[in-house]
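Just one protein chain is left out here, and the rest sit where they should.
Letters A and B mark the chains in the order given here, with residues in each chain numbered from 1 onward.
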Amino acid sequence: MIEPILTVDNLKTYFYTRSGIIKAVDGLSFSVAKGKTLSIVGESGSGKSVAMMSIMGLLPQPPAKIEGGSVQFQGQDLLKLTQTELRTLRGRKIGMIFQDPMTSLNPYLKISTQLMEALTEHDRSVSKQTAYERALWTLEQVGISDPIQRINQYPHQFSGGMRQRVMIAMTLMTDPEVIIADEPTTALDVTIQAQILDILRNLQVKRGLSMILITHDLGIVAGMSDEVLVMYAGRPVEQGTVEELFYHPHHPYTQALLRSIPSVMHENQELYSIKGLPPDPANLPPGCPFAPRCERVMPICSQIPPVRTLSPTHTSVCHLETPS
Amino acid sequence: MNNNEALANEMGRSLWQDALQRIRKNKVAMASFWYLLFQGTVAILAPFLTRFGYETTDLLLGATAPDWVHLFGTDDLGRDMFTRVLYGARVSLMVGILATLVSVGIGVTYGAVSGYTGGRVDALMMRGLEILYAMPFTFFVIILMVLFGRNIYLMFIALGAVQWLTMARIVRGQVVSLKTMEYVTAARAMGVRNHAIIFRHILPNVISPVIIYTTLTIPGVILEEAFLSFLGLGVQEPMSSWGTLIADGVTALETYPWMIVYPCITLMLTLVALNFLGDGLREALDPKSNWE
Partner (left out) sequence: MLLYICKRILGMIPVLWVIVTLTFFLIRLAPGGPFDQEKHIPPEILENLEAKYHMNEPLYMQYVHYLGMLARGDLGPSFRYENRTVNEIIFETFPVSAQVGGLGLLYALVIGVCAGLFAASRPNTFRDYIPMFFSLIGTCLPSFVIGPLLMLLFAVKLQWVSVSGWEKPTDVILPAITLGTMYAAYFARLTRGGILDLIRQDFIRTAHAKGVRGWVIMLRHTLKGGLLPSVSFLGPAAAAMLTGSLVVETIFNIPGLGRFFVQSALNRDYTLVMGCVLFVAVLIVLMNLLVDIAYALLDPRVSYE
């Protein structure tokens, strides 16, 4: 088995608000193997982004507070690092790509400035010239033509897809080990989506990067990842390899998600959708949070479900098959 | 269902009740409100609160430091400063409120007409507004006050005529968005109680910025009046406003500092309270500021 590069164990991130404690992430564990891609899937509000921001130390505290768990990366627990130590890791070892390329680049600064600082902020011995050349090279890597001219432009002169390429180039300025891509294609046109995913996949293969891909699009999951983690209401629901998840889904929520993919094969079939709404995060039901919407709900579901190991790589958190 | 009930309650509560509840929780704004109410009451009741007349001089007494008879001391003519500050509040507050009303009247009318008519008229009126923004207005007020005599009614109008530009802009913006909302309402079935929508959603959208901006205009006008009075272009002796009192105090700064201290404190407290109240109203009436 390939050694994991990043291991998250029992992560708990709570928000303390006027309307009560919101358990945005509650007991999340997973690990990313070197050179592999882990996809995290879930509806909006399921805590995927919050979990990633917790790892990166990017959450405003307060209102957020990391209540427990550990994040092991290269022999250190990221949650125990000071802000300064964490800052030197961010961008250098772990890069992050955000959802909306329209708002994620600073509109007041040239692309060159934003690219170069990703390198110079971590290594101040790097000369401006070196940083500039590196920036040109990364732009080329992500398929931006005429980088010499483009590098001196401002973000508003780029299209959405181009900006996302710039975002990716920014993470490549240093040599990161892990890239966290938080819904990198959600805000883009379908045709552009494919291009961006291609770039990501190529880079990963070429440079042996590990990647955490956050998405709610199961199509992307199937094409991009090695392992999958399904989240619901801040908790892990099911975890396994792509094959296991897609061909042998165990948890009713995973099964429902898979059924709600529009299929080309069955044209006339009515689109399946999960009944009900995601639960109010401040007011979670006791036991399994999915129970109120679950088609196979049982009385025992009001108790906390056990983690069931289905294979060395496949786990599911559900009461199914619990002897009653 | 407890949850649903709470939700229904929340929906049913009107924006005004909601705002009222929010501002009640804002201690600073409430303290400011009570202070202003107190200040206003004291100003209205001024004749009953003091034994002295604001113009009664006592040259034999001259300037005395504050004591139990003259709470704020007396000025160089032996006039009771407490009385003069009280009467000054009458003038300053009245000018502040009346001139602001003038500015609200002009601003709302101009903005509403411009926004409602739209098209060329709107463009022309907005261009006019731009020209007016380039006017050295303080100079104009001074010209008016100098040339047409120091008349308190003229002062209301002059000061009000200066302050309406921003109000007009705000109202126009709201009216323009209101117009597009009307289409939406009309497009939605005629059966919907239209007046309910207008009263609950559209009107507050115009009224709340007007209320907020009005509260923030009053301190500006009070300052402007004090400024004119300070230059000797505002109210005339023996009438006093906070501005004239401060101007008098400046001349006696080294010898009788109490002559400037009390009017300054009163003026500042009032301005601070008005600003706090305005900020509080903005937070309470503007639902967008919920997360602040």
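In this section, a contact is a pair of C-beta atoms (placed from the backbone, for glycine too) under 8 Å apart; a residue touches a chain by one contact, two chains touch by 3 or more.
Predicted model, so just to flag it, every value in this text is computed and none were measured.
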Exercise. Please provide the labels of all shown chains that the missing chain touches.
Key: A, B
Quiz item: Looking at the whole complex, which of B:Leu86, B:Ala99 or B:Ala226 touches the chain that is not displayed?
Solution: B:Ala226
Quiz item: In the full complex, which of A:Val25, A:Leu78 or A:Ala118 touches the chain missing from this view?
Solution: A:Ala118
Quiz item: Thinking of the whole complex, not just what is shown, which of A:Val8, A:Ile40 or A:Met56 touches the missing chain?
Solution: A:Met56
Practice problem: Pick out the residues on chain B that sit against the missing chain. | Solution: 130-131, 133-136, 138-140, 142-144, 146-148, 219, 223, 226-227, 230-231, 233, 243, 246-247, 249-250, 253-254, 257, 260, 264, 267-268, 271-272, 275
Quiz item: Which chain A residues would touch the chain omitted from the figure, given the whole complex?
Solution: 56, 58, 87-92, 95-96, 98, 100, 103-110, 113, 117-118, 121-122, 154, 156, 167, 170
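The rule we apply is simple: only the chains that are shown with their structure count from here on.
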Quiz item: Taking each chain's centre as the mean position of its Cα atoms, how many Å separate chain A from chain B?
Solution: 52
